[in-house]
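Starting off with a structure, shown below.
Excluded from the complex is one protein chain; the other protein chains are retained at their positions.
Chain naming follows the written order as A, B and C, and within any one chain the residues start at number 1.
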Amino acid sequence: MTSSASIVEVSGLQKRFGNHVAVDDVTFTVPEGGSVGIVGESGSGKTTIARMLVGLEVPTAGTIRVGGRDRMPHASVAERRRRARELQIVFQDPYSTLDPRQTVDSCLDEVLRLHRPELNRKGRLSRMNDLADMVGFDSRQRRALPRRLSGGQRQRVAIARALAVEPSAIILDESVSALDLSIQAQILNLLAEIRSETSIAYILISHDLAVIRQLTDTCVVMQHGRVLEVGETGAVLDNPQSEYTKLLRSCVPGPGWHPTRLRNIFPGGS
Amino acid sequence: MTALNTPIAPARVLRTIRPIPGLDVVGHVAVLLVILFACLAAFGPLIAPHDPNAVNLSLSYGGSDTEHPIGYDQQGRDIFSRLLHGARSSFLGPLIIVAAASTAGMTLAIVGAWRKGWIDATLAGILDSSLAFPGLLLAVMVVAIVGPGIQSTVIALSIAYTPYMARIVRSAAITEISKDYVAAARVQGFSALTICVRHVIPNIMPIVLGQAVLTVAWATVDIAGLSYLGLGIQPPAADWGIMLANGQTGVLQGYPMEAVSAGLCLIIAICSFSLLGERISRRGEAIAA
Amino acid sequence: MGRFLARRIIICVLTVAGASFVIFASLYLAPGDPISFLTAGRPSSPELRAALAAQYHLDDPFLHRYLQWITDAFQGNFGESIARRRPVLDLIFANLPTTILLVIMTLILVVVVGVLFGGIAAFRRGPIDDGIMAAMTVSLATPAFVSSIFLISVFAVGLGWFPVFGPGTDIGDRIHHLVLPAVALTIAWWPVIGETARASMREEHEREHVETARSRGLTPQHIVRRHVFRNAAIPISTVIGLSFAGLVAGTAIVESAFQLNGLGSLLITSVTGRDFPVAQAVALLLVTVFAVTNVVVDLLYAALDPRVQTSWSRK
Partner (left out) sequence: MSLLSIKDLKVSLPVDKERRVVLRGIDLELEAGESVAIVGESGSGKSMTARAIARLLPRRAVVSGSILFDGRQVLDLKDAALRRFQAAEMAMIFQDPRVHLNPVRTIGDFLVEGLVNTRGSSKKAAEHKVIELLDEVGIPDGTRRLRQYPHELSGGLLQRVMIAAALASEPRLLLADEPSTALDVSTQSDVMAIIDDLCKSRGMALMFITHDLELAAAICDRTAVMYAGQIVEVQGSTDLVEHPRHPYSAGLLGAKPNVSRRVQRLNAIPGRPRAAFEVQNGCAFSDRCRFASEECIASEPTLKHEPGGAVRCFRADDLILNATEGAVL
């Protein structure tokens, strides 16, 4: 154990797809119960990092330590189940995140059967009630198939499904960016509540600086697979160091803001 | 005749049957016809009024009468009874072919789609190239080696239809496996087998089923064609393909009833299977999207 | 593009090699020893047995036999027909013209009828579309041997417009003889093209880029010609290519139904007559044609779709 206070430690992480380097030499840590944001535009490699953390992609180089243990590729089923209790993920697209044939309850039940085998029917039911309360579901919605649920409700189910495993940290991969503004606010509030209640850690991946500000303590700014800047979220956004972070920050509309033409960032622009 | 009335249930039973939601009128007709043909394949030989192989040369090309609604073929056999017997031999082969090809194709496709990498690439390559080789040709080559007969053609066509099945299932499985809920289940620690059996297969089942019903149609064409060419089922068995081959002589002499009746049976059967299969597939795709 | 072409050709060669090996090895899968299988119980002279042993290099090791056979085959030496005592190549050449002419006539008919009616169905919603769809379903469900018999019954026996059987003599006569067979094959295959044409044109017409074109006030004719047809040509030509193999296999059935001297009927008679060298040669020829067709389809696809070109040239 290097540092007992961090739940995720990533160092020198690299991922190549053929000749293309999607993630290059990325290092960061997530403290227990902390909240880390990864910011970047499309092609920055932020989603690839998320997929490597949960074992959906195999890193080309570098190490991922979760809970003090190295994550080697090709784990046994038992090992993958243990890892599941460390790190869970909520994806972006509310429409493919649930099995269309599964009701909310049966989706949660399936997870509880796997991860809480000691619970009987009654125990699982009471746990499901807790989870449903936490994400704000009534009993009618819990018997519904995903196609009867709105985008925001589906994301709530995905969050409940991740929480059912009782992980130490949840990766939120653009989990609120496909939602309407009024729904996005509900989910952001929900996530903040959950964190204050359970001391779970978040790794929030987003292109939206305002969302990063609202939900994270520290953040990592990425471009073209590389880390440009790491620091306390408020400091990074209020006083950005790298040119790229400055550019991102200057592109967010707000009072008195006006868009500017940025010919210089395009190779073709004069 | 009772034989004609049997598949049509009494009105009391009819009233208890509800329309299938989301299926149009044509689809319902197709379902009824498919059920009718299934009944014919199962009970046709039992309800046939005459021996399909009872030869009576004096009745050669005899016209219809009350006992023999379609008349007689060249050898004076009752065409109607031969049609009823033919239903079984015309559908049994295709059914076995579809069962075999669906099972093999689905297994190959899902393993490929799940494992990705070189296994899938090799599989995709083989599937793509095998598409260029019609099942008919493979069946003909197998017959060249082991001789004519229904077993050899069924085996050959089962192999030939496997890549078609696998290709459709593979693309459906790839779409399904790429969905986030499958990734979520992997992150949850479910085994590949559990995810495939509980989530992936049930979700692509409508597409598989639709393709299977369509394949019944095409396999029926191929089996009948092979029998027509003299490579499949052998005379004097009552089979629609054989009846067409025999009937061709009758056509030239101005007695088309045998060929026309067997041909119409084939067309209606193939139509109903393809209409039904198409509708199931379309529904499956709509659900998957 | 060059690398893509090379890869496709390698796959093509591998396919032909694999298929030819299976075709060759199938002789040894047959029950009994090869010579008696080949002679199939015919009274066989020692000379014939010796000729067969030489033709199949039966005294050599197995792989060597295959290499010899395939080299011979590509030099045009397929041995001799057992039933007809003529070189196989002569038989193939004698039967080739009918099949080629039949395939060309059918292909033209299938493409013209399929694209025409598919296109009409795509743009004329309502009863016209319904009617064409119904026609396609019934037509697709009519096997070529069934439509052959119906056509013979009506147009040859009944009306006497076309000859019943046979291939004809000069070119005009040959075409006349091949009209009914080509129509029979077209009945089975035009719906395949027609359905693709209808679906792809409709799909393209609903695409967002067509919405852009409409928002710019372009004429409907211009939109259909430059955007819908052009884009739908990609799936349509792919399906034409894929149908080609099935269509060629289908010639076996109509050639038999109309008693034409084509490659397909040669294959069938050699199989029923247990003339194995002929069956092997025709099968090998067909497999090669299909594999080459596959390459042509891929090239066509690359030529029509600029996205494919760049993704391949990058690879």
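Brief remarks on what is shown
Everything that follows uses one rule, which is that contacts are C-beta pairs under 8 Å (C-beta built on N, C-alpha and C of every residue); 3 or more make two chains touch, one makes a residue touch a chain.
Since we're looking at a predicted model, the values are computed, not measured.
Partners of the chain left out, restricted to shown chains and counted across the full complex, are A, C. In the complete assembly, the contact with the undisplayed chain comes from C:Thr212, out of C:Ser45, C:Thr71 or C:Thr212. Of the listed residues A:Ile64, A:Leu98 or A:Leu188, the one in contact with the hidden chain in the full complex is A:Leu188.
Contact with the undisplayed chain is limited, among A:Ser11, A:Ser126, A:Ser150 or A:Ser199, to A:Ser150. The chain not displayed touches subunit A at residues 41-42, 150, 152-153, 180-186, 188-189, 192, 207-211, 213-214, 234, 237-238, 247-255, 257-263, 265-266, 268-270. Residue-level contact of subunit C with the missing chain is found at 207-209, 211-219, 222, 226-227, 230-231, 234, 304-307, 310.
The rule is short, and it goes like this: only the chains that are shown with their structure count from here on.
Shown here, the protein chains touch in a chain-like sequence that does not close on itself.
The chain with its C-alpha centre at the largest distance from the centre of subunit B is A. Chain geometry summary: the mean Cα position of subunit B and that of subunit C are 23 Å apart.
Computed from the mean C-alpha positions, the centre of subunit A lies at a distance of 49 Å from the centre of subunit B. Centre-to-centre separation of subunit A and subunit C, using mean CA positions: 53 Å. Touching subunit B in their complex are the following residues of subunit A: 51, 54-56, 77, 80-84, 87-89, 91-93, 96-102, 110-111, 114-115, 158, 161-162, 165.
Partner subunit A is touched in their complex by these residues of subunit B: 179-181, 183-184, 186-191, 198-199, 202-203, 287. Across the complex, subunit B is touched by residues 11, 15, 19, 23, 26-27, 29-31, 137-138, 140-146, 149-150, 152-153, 157, 164, 242, 245-246, 248-250, 252-253, 256-257, 267-268, 270-272, 274, 276, 279, 283, 286-287, 290-291, 293-294 of subunit C.
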